[in-house]
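A protein chain is absent from this complex, but the other protein chains hold their places.
So, chain A:
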Amino acid sequence: MTSRHVVLAAALLSVPALLLASLALGDQTVSRADLESLVDGSATEQIRMIVLDLRLPRALMALTAGMALGIAGAIAQAVMRNPLAEPGILGINAGAALAGGLVIVGLKGAGATLLPVAGFAGATLMAAAVFALSWRNGTSSLRIVLIGIALGSLAGAGSSFLIAFSDVADVQRLMIWLSGSVYAASWETLRLLAGWLVVPVALAGLAFRQLDLMRFGDDIAASLGQRVNLGRAFLILLCTAISGATVAACGLIGFIGLIAPHVARKMVGAGHARMIPASALVGGLLVMAADLIGRTVIAPAQLPAGIVTALIGAPFLGYLLWGRRHAAQ
């Protein structure tokens, strides 16, 4: 029990530590004296710009996006009753990518500013389609997973088709957005994303008992008085609102929704009252770290955070499968 507390405390302390590191490290190192000069107001214009206008909103954006993806992942795993589920299974990523592609190719130059809107619309439409198509006198977790995968592949094929027949410059813009990055973060986008997330994240926090029960399967949940289909629809809506907005703001930062809930479960146990905040914490740390690594490791070139998380995520997925190779069921 105490070792859990130590891990939790370390994770909590890592937030300010990573935040400071994100402010200090980069193309141009900002010294401790420079950071202190920001506090007492004697900083130079250049330091102010680098730290306050560029690095701080970017680090906070990474933190916010990671927290959102961690929560969305915890919801997805409970609703789909599958430890390998993540929001992407609802078709959110594929839908966002396809809509983004359509906008960039269809609208030529004007597309870039519309990308986030299109991404969110695509994600939402796709999740709605997955839910609607899996409805047959009610939904089931398994049908949602299967139809999500099928529709996701279909949308993926659509994206590939668009990419094959589009202008190279358009495709490059699309790919940069898709690879998931917080490089374009500004106070404005951060405010928009955070403002949008407040309500669904608060509702997800309140729904911990519903989430706890949903994992037991439809029969047990219904026999204990849960309105299974209504609850599932509501939680999928929350998951879509949270991860769709994050995809719109930052593109596809993969694997966080998968990894964060697992690490959180190890830290605080399986109950969602603690698991939801812990998933947010782990997700936020992971994306902040991924962005910091991505922009320092091969500086001055930058790796998008989404590529770094994939580099961590793929082996982690292998580790999960390896650990479960003897698991019953």
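Here is the rule we go by: a residue touches a chain if its C-beta (ideal position, glycine included) is under 8 Å from a C-beta of that chain, and two chains touch if they have at least 3 such contacts; residues count from 1.
The rule is short, and it goes like this: contacts and distances are computed from a predicted model.
Trainee: According to its UniProt record, what is the protein name of the omitted chain, chosen from "Asp23/Gls24 family envelope stress response protein", "Sarcosine oxidase delta subunit", "ABC transporter ATP-binding protein" or "NitT/TauT family transport system permease protein"?
Mentor: Of the names offered in "Asp23/Gls24 family envelope stress response protein", "Sarcosine oxidase delta subunit", "ABC transporter ATP-binding protein" or "NitT/TauT family transport system permease protein", the one UniProt assigns to the missing chain is "ABC transporter ATP-binding protein".
Trainee: Tell me which residue among A:48, A:81, A:143 or A:274 touches the hidden chain in the full complex.
Mentor: Here the residue in touch with the unshown chain is A:81.
Trainee: Based on the whole complex, identify which of A:5, A:191 or A:227 touches the chain you can't see.
Mentor: In the complete complex, the chain left out is touched by residue A:227.
Trainee: May I ask you to list the residues on chain A that touch the chain which is not drawn?
Mentor: Its contact residues with the unshown chain are 81, 83, 206, 209, 212-213, 215-217, 219-220, 222-227, 265, 269-271, 327, 329.
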